[in-house]
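Every protein chain but one is kept in place in this view of the complex.
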Amino acid sequence: MPDIQSLYSEKVMDHFRNPRNVGEIENPDGTGHVGNPICGDIMELYIKVNGNIITDAKFKTFGCGAAIATSSMVTEMVIGKTIDEALEISNKTVAEALGGLPAAKMHCSVLAEDALRSAIDDYHSKQKKQSKTKAKAKKK
Amino acid sequence: MPDIQSLYSEKVMDHFRNPRNVGEIENPDGTGHVGNPICGDIMELYIKVNGNIITDAKFKTFGCGAAIATSSMVTEMVIGKTIDEALEISNKTVAEALGGLPAAKMHCSVLAEDALRSAIDDYHSKQKKQSKTKAKAKKK
Amino acid sequence: MKRIYLDYAATTPTHPDVVEAMLPYFSDSFGNPSSIYSYGQEAKGAVEKAREQVAALIGARDDEVVFTSGGTEADNSAIQGVALADPERNHIITSATEHHAVIETCRFLERRGFKVTYLPVDKEGLINPDDVRNTITEKTCLVSIMHANNEIGTIQPIKELAVIARGAGVLIHTDAVQTAGQIPVNVDDLGVDLLSISAHKLYGPKGVGALYIRKGTKLVPFMHGGGQERNRRGSTENVPGIVGFGKATEIARNVIAGEIERQTQLRNHLISGILEQIDGVRLNGHPTNRLPNNVNVSVDYVEGESMLLNLDLENICASTGSACSSSSLEASHVLLALGLTHEQAHSSLRFTVGKWTTDEDIDRVSEVLPRVVARLRAMSPLLKSHK
Partner (left out) sequence: MKRIYLDYAATTPTHPDVVEAMLPYFSDSFGNPSSIYSYGQEAKGAVEKAREQVAALIGARDDEVVFTSGGTEADNSAIQGVALADPERNHIITSATEHHAVIETCRFLERRGFKVTYLPVDKEGLINPDDVRNTITEKTCLVSIMHANNEIGTIQPIKELAVIARGAGVLIHTDAVQTAGQIPVNVDDLGVDLLSISAHKLYGPKGVGALYIRKGTKLVPFMHGGGQERNRRGSTENVPGIVGFGKATEIARNVIAGEIERQTQLRNHLISGILEQIDGVRLNGHPTNRLPNNVNVSVDYVEGESMLLNLDLENICASTGSACSSSSLEASHVLLALGLTHEQAHSSLRFTVGKWTTDEDIDRVSEVLPRVVARLRAMSPLLKSHK
């Protein structure tokens, strides 16, 4: 009987075996690309935002079990949250929601936090561009 | 069942358990004192000589099992031999007669050879003195 | 479901006959071999018998074998022992694909003033003998090149390197931890001065190894203590471990020829199974100069640990050169030395077969792995086309 659980919590294994929200979103409102090949973890996070509420999130991840599980968890956590609420999610809250991560794997949860922030940043900058475009449109 | 035999040959153990010719000879014709306390082996060998034949030999030894066994063996080997024959006994012949000695214990057989030579030297120098005394007595 | 163990290069289960051989030396013949009384002599006799067995495996003389606590200690003592023996020479030649036990010892010596050349390897993992020839200087005290690599299985031309090194008056050490018991290893054939072995890689116990030291080789001891091992390694001998090591080498000698053939077949079967069923896979290491038990592949777009975990959930044990499986974050230095990209190195999987691997085990991997890869590729950001 595998007892890989002794490395990862049951929650991590659940998210690793059945990752939620895998995939990409067509025309996302925000996208985060983080990680680098040297560390062996690459994560893409896509969000759909409607009136300040994150209505959908999807991910694609190249990485270890913890990277996949944190990616899955972070998408689950953000859906339904406002942007401000989502910004309160830290690597610690993701790790906690997963029932903890081995010390050597905490960097994966940092990756998830970074991906989320980067997606939100992307959303904000798109928003700015749009409002500028709208402003411009109005001026014209 | 002790298998100390794996350290020492049966012959060594026999001589160690039942050493031959232990003791001193009153008025010996030759005595050898060898060894030193630093190395932990001290051996005394006494011989009785009659017309160039070693008629008796005894020893006293402070030392390890090999030292005691080689002492015992060397006394057994010399009794009945002429002085010249006795001088042919080397540390190797003693060790061989004992069925071999562990490498670390070969120095004990050297001690036995040294003791024998020293006893014979002592015998020779006593002889010289005696003949000088005799010679002097004659002159007078 | 039966667990399928395909990580024999990491460690092997101790052979039941080995365990049985060890048992009397724990609580019965438990003496200290340095003691002169019976218990001690029993223990000493057992150690000396094991020394003969180990020596026989590698064609050495008994008194050229020093027992250590494992392959790492053998490597440490060989390299430091030579380095410290000759104050006039301070240069060591090794390779970029050595085991950490060699590399880290070299790095330690560098911090203490030694010069070390880490020779590159070609894309199949081979050292170029000319590189050894060209980097030897009069300051060189040692060439240390492993017999076969633990990750990719590439077998180095040690015989040739030994001729070069010894021709230049330089000592040669080889880490034979992955070869002793697996393929023929003979110290005279190889022509080496020093050679490391580890028991737990050949169905012996963990925590025991040996260093072969050719008679006459000047070496400063590594483990300072009582006069054990003819003053070459202090510490009370690990009698049961050494006895087990001896037994394991004896068994290895008896089965090696058959096992080489059998394992080579399993290996080839697994390689072709993987390459045929999964696209975007490359075999790492040398195609033919390769350990009979080693399969190492990079699977494009998929990270190694996530494959391992999925395999483990299917009761298959393998290993990876991806950083995420260890506490460091760097991918395997061996795979990078072959010229793989970081992605490729992080995408590696190693299967190593052994004594108890069956055809069915290999079939099962060929069936499970494609599924695992497909599943993970579906979530890989590196594979845009599969969207």
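For reference, chains read A, B and C in written order, and residue numbers begin at 1 within each chain.
The criterion applied here is as follows: a residue touches a chain if its C-beta (ideal position, glycine included) is under 8 Å from a C-beta of that chain, and two chains touch if they have at least 3 such contacts.
Quick caveat, the model's predicted, so the values are computed rather than measured.
One of C:165, C:180, C:318 or C:373 touches the chain omitted from the figure, and that residue is C:318.
Contacts to the hidden chain, counted on subunit C, fall at residues 3, 5, 7, 10-16, 18-19, 23, 26-28, 30-32, 34-40, 68-73, 75-76, 84, 99-101, 104-105, 107-108, 112, 198, 200, 205-208, 220-221, 223-227, 230-231, 234-241, 305, 308-309, 311-312, 317-319, 325-328.
Subunit B meets the missing chain through residues 2, 4, 16-17, 19, 22-24, 33, 37-44, 59-68, 104-105, 107.
In this section, only the chains that are shown with their structure count from here on.
Our note on geometry: subunit B versus subunit C, Cα centroid distance of 56 Å, whole angstroms. Separating the CA-averaged centres of subunit A and subunit B is a span of 92 Å.
Our note on geometry: subunit A versus subunit C, Cα centroid distance of 41 Å, whole angstroms. Along subunit C, no residue makes contact with two or more other chains.
Shared interface positions of subunit B, i.e. residues touching 2 or more other chains, are not present.
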